[in-house]
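Attaching a single structure in structure tokens format; questions to follow.
The other protein chains are all here in position, but one chain of the complex has been omitted.
Moving on to chain A:
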Amino acid sequence: MRPFTYVRPPDVDASLRAIAERPGARFLGGGTNLVDLMRQDVERPAALIDIFGLPLDTVEELPGGGLRIGALVRNSRLAVHPLVRERWPVLSQALLAGASGQVRNMATVGGNLLQRTRCLYFTDHTAGCNKREPGTGCDAIGGFHRNAAVLGAGEHCVATHPSDMAVALVALDAVADVRSVRGSRRIPLAELHRLPGETPQRDTVLAADELITAVELPPSAVAAASAYRKVRDRASFAFALVSVAAAIEVTDGVVSGVRIALGGVAPKPWRAREAERVLTGAPAGEESFRAAAAAELAPAVGLPQNTFKIELARRAVVAALRGLTEGSTA
């Protein structure tokens, strides 16, 4: 790890000023990804602004039934929050499917969102990686890419965003509250992460000095019947090969509301709007589920080792929807 300066400002405003004053500075939350990457010399912040102790760690119910989640709420606490379990079960399940108990105890909501999109070559300094070092190529494409993206990737980068929580939040239309010394803005989570394009080094639309202070969950009737399905090589502590966050509402055998997002298949949490479009108003059943999954994955492109993800994602979408509608399908 390289030397860096460390400051712990007393409040949010001071933290925003601290980062604005220090080029190359980064916010430090639970450190579960940033510190790992610093040890591997991939992240080289000149300064760390430690915000872990700031009072952004509360969960508040909003008028109208939504939820405001402080950016520093630990993953483990949010997963067991009674309102989350009751109204947005997909979020609780996604959180518990992520990382390990020890990591969840440290990881924050904001930090989970901002963990790096990555692959094996991102952390190896001998490898070409446009994300770590723009212009050096992508060694994953001709190398190991079994867990690479099949949607939204490009010739410059095929890494996937590994968060489970973010997949659920994107499905639930969550919105991030973002602040900096220049003011504040709200970013729908579906727009927070970006596709690699020509600049894979940038994972999100945030500026270097912007801080996520909270995530808001809007009230959602459809979320009451929601679930997270994660497919992985071992039973715990493994990134998703494919994951599905799904919520569905069926009225008289017809899909009256549906939210689907996919993980493990794209450089960002992937909202499956095409699948939702196909399903809305369609009879709730295996045939519609298959058609919706096929429509969403129609543009998917695989590499030699990860083409299986296209079929796996189709199956996982169908299985998730089937699991939510069993007993109520036509």
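As a convention for this text, contacts are C-beta pairs under 8 Å (C-beta built on N, C-alpha and C of every residue); 3 or more make two chains touch, one makes a residue touch a chain; residues count from 1.
Quick note on the criterion: contacts and distances are computed from a predicted model.
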{"item": "Choices \"Branched-chain amino acid ABC transporter permease\", \"Membrane protein\", \"Sulfur reduction protein DsrJ\" or \"Xanthine dehydrogenase family protein molybdopterin-binding subunit\" - which one is the UniProt name of the chain not shown", "value": "\"Xanthine dehydrogenase family protein molybdopterin-binding subunit\""}
{"item": "Contact partner of the left-out chain, one of A:E21, A:D41 or A:E60", "value": "A:D41"}
{"item": "Residue, one of A:F27, A:Y121, A:Y228 or A:W270, that touches the chain absent here", "value": "A:Y121"}
{"item": "Those residues of chain A which, in the complete complex, touch the missing chain", "value": "1-3, 41, 120-121, 124-127, 139, 142-144, 146, 231-238, 241-242, 308, 311-312, 315-316, 318-319"}
